[in-house]
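One protein chain is absent from this view; the other protein chains keep their places.
Chain nomenclature is as follows: A and B, assigned in order of appearance, with residue numbering initiated at 1 for each chain independently.
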Amino acid sequence: MSTSQHPELTPAAALFGSDLSVVNVGLAMFDADLRAQDAKVSTLDWTPPGGGNPEAARALDVLDAPGLAETIEAANAEAVERIMAARPMLIGFGRALDVVPGMTPTTILHSGPPITWDRMNGPMKGAVTGALVFEGLAQDLDEAAEVAASGRISFKPCHEADSVGSMAGVTSASMYVHIVMNETHGNIAYTNLSEQMAKILRMGANDQSVVDRLIWMRDVFGPMLKEAVELTGPVDLRLLLSQAIHMGDECHNRNGAGTLLLFQALAPGLLQSSFTTEQKKEVFDFVASSDYFSGPTWMAVAKAALDAANGVPNSTIVTTMARNGVEFGIRVAGLPGQWFTGPAQQVVGPMFAGYKPEDSGLDIGDSAITETYGFGGFAMSAAPAIVALVGGTVAEAMGYTRDMGEITTAQNPNVTIPALDFQGLPTGIDVRKVIDTGILPVINTAIAHKEAGIGMIGAGITHPPVEAFTQAATALADTFGGSSS
Amino acid sequence: MGQAASGGSGGTRTARVESGDAELLDRLHAFTGHGAVHSVFTRVVNLLTPQGTLIALAARDAGDAPRTLVVDVADWTDLELVPGQRVTFATGNLCVELPHRTVRLTTADARRWRARPPSLAHLAPGALAAAADHLDRLNRTYGPRGGMLGATPYAGPMETAVAQALDEGRTTLIAAVRDGRDAAIRRGILALLGLGPGLTPAGDDFLTGVAVLAALPGSALTGFGPALKAVLAEHPGRTTDLSHATLTEAADARVRHELVDVLRELAHGRHPQELNAPARELLAIGHTSGSDTLSGLIAGLHLEEELRGSL
Partner (left out) sequence: MSTTTAVVRKNTYYDSVSLMSVSTKANALDGVDQAFTAMGTEMNKGVLDNLGLLTDELKAAESGDLMIVLVAEDGADTQALLAGIEDLLTRKAPASAGGGEVTYRTITSAAEGIDGANLAVIAVNGAYAAREARKALDSGLHVMMFSDNVAVEDEIALKQLAHDKGLFMMGPDCGTAIINNVALCFGNKVRPGNVGIVAASGTGSQEVSVRVHALGGGISQLIGTGGRDLSEQVGGIMMVDGIRALAADPATDVIVLVSKPPAPSVEKKVLAEVAAAGKPVVVWFIDGSEEAVTAAGGHFAAGSLQAARTAVELAGVEQGPAGTFDAEAAAQAVVASLAEGQKYVRGLFCGGTLCDETMYAVRDAGLDVWSNIQKNADFRLPAGSASRGHTFLDFGDDDFTNGRPHPMIDPALRIERIVEEAKDPEVAALVMDFVLGFGSHEDPVGTTLPAIQEAQRIAAEAGRHLEVVAYVLGTDLDSPSVAAQSDALRAAGVTVTLSSTETGQFAREIAKKAQA
């Protein structure tokens, strides 16, 4: 009976025969005592599961039940494999009306989970009214507000139209969008073009200069990009993303390298396009005016990859994190079509001169799709230069990526981080792990002014509300655990 | 605090001094007696010697510097040193007495590090200018704002005011060194000494960069060294103890290894690109400290160029 008959050491004998090395959980005073005895000790920065919410802990217990746990593991492995295997290619640009499924002349797509006109915040209302003027559906902003409230406009989340939209995410029929196809699984994702400046529609700005720029983008910028890709052929965006991250971008708030790479890929086509030299120079100048040019592109990459995991049965992997300025919503692979929401959070970070935290609108936009895929805030360690912008230290940036490893399922071998010894992006946020560890995803993002019409006033860091994950965990437990409980 | 205290464990912990400022190692035997812990940081602990001078104990990777012993420890946090604790200086070792144990540092095997950079007198004026321009570009590209490079983009009025004062101080000092009169140089030094945020105020870091150049054999910045030494002697309270000690050493051409490495590369006179690596190391010091020191060095190099040319 005694285990000592085994040739190799029993765990007890191994313990007695080696130096004690303690993982200390809960009481810091033991840390000092153990150190005083020259024992090795590492005290955890521990948080109770679900931030101490008993409902979340209960859901977790259901999902951890033997049998179900293995089913979920297998499903998650498949979901993550689909995300990592996805190969998003830029195959073209086109008018939303022509390419985005379900688009009509009176459809307005917006960021985040579903929201009605009356509940939209300032920046989103500003963007909607600006878009209505741009589309000729209203003469001016006042009339646009009436039109928006009239019920004649169909509001719909970008995410429910295979799209993503940065900040307010407002996308209307004649705006040009990226067309990004996931070559591996065949699905397509769409996203708007960058308006570059700070005072732009997606930030809620909507004066004549904003509308004029949208018109130019519709008539010159979009069509020229469309021609360019037709001339050069598809562009492998996952490859560019991986290069950009090697060059110090995290591809959410820092896009300098990615923009150069994308422009390099598009430049021959732009040059060969049928537009005048003057128009080409306008386009070149416009791209050069802001590093953000490629920002939306990377969002579409993430969307195209994550959508491939949507609907994997029994998976607890998060496929969407998106905010509409009022609510933060997530969606989970195993519960397709359902949103789990909580209140949108404040973004903490440095503000532009003259603005204060109370000026900021709450967290908004579909750009958290980048973190859902594993870059943005998750890849801060790849972009130490960004820490000044969002107000942190390089050590914290390294810590963010490490912490995100705790709530994800795999490391993406296709997109790696040099500073972490070429560790892959932390990929596949698992609702169970978020609840279990109490660690929330970290999101790098811009701050829009809370009033319509002003625009971007800073950048910083935020997290989803824990409620969204608690709701998701409960729904997962109800759905998957239903038969066994 | 109502919290249980850790039970102590007695005894002595010994750590090896890996390397040290050769001049300090030579003088250590003169320091027998009791000193005290002056200040404690994660990577560096400062001690007051029995004579009241300040010396530093650096952790393994913190690097050599004047008046510094580099000790084979990862950092100092474990030892829970507190300012004011007694330090016994004896021949071949020094001991810090903690409530539960004694920490003994042995200096017997310490590698001797020389803090003095080589002279730049052999370089042609054109080479100085090229190097200065290149360093300036590096500094502006990689140096953090908040000190000599100006305020950070969204700074409040206090930081902005400090940045402005630093800029004015620099202008005053450069004009004074150019002018060459002692009184003017002293005024220029006083316009920067102790100015700026941080433990070694940005103005002092700038002065360090200028001071080390001026102290090198063959420098054309002849008036600067004596003026700095005089100001430091006459105004001991104008800046922090630590900064005062750093400047005193710099006036004697003794500076930390990152700055020595930049000066060594300068003395080689190779392609300016070769400066990239040592300059990046220098920039990594403190928050803006490295960059502010580099700003001083750049200003000094421009002055060398000008003043040599006028001969």
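Note that in this section contacts are C-beta pairs under 8 Å (C-beta built on N, C-alpha and C of every residue); 3 or more make two chains touch, one makes a residue touch a chain.
Because the structure is predicted, anything quoted here is derived from the model rather than measured.
The chain not displayed here makes contact, within the full complex, with A, B. Among B:Gly146, B:Pro278 or B:Gly296, only B:Gly146 touches the chain left out of the display. Contact with the chain that does not appear here is found for just one residue of A:Pro234, A:Pro313 or A:Pro357, A:Pro357. When the omitted chain is restored, the residue from A:Phe30, A:Trp216, A:Phe263 or A:Phe284 that touches it is A:Phe30. Within the complete assembly, residues 1-4, 10-16, 18-27, 29-30, 33-34, 36-37, 39-40, 42-49, 54, 57, 60, 348, 350, 357, 391, 393-399, 402-403, 405-406, 436-439 of chain A touch the chain that is not shown. For chain B, the residues touching the absent chain in the complete assembly are 2-10, 39-43, 61, 74-75, 77, 83, 100, 146, 156-159, 161-162, 165, 191-201, 203, 237-242, 286-289.
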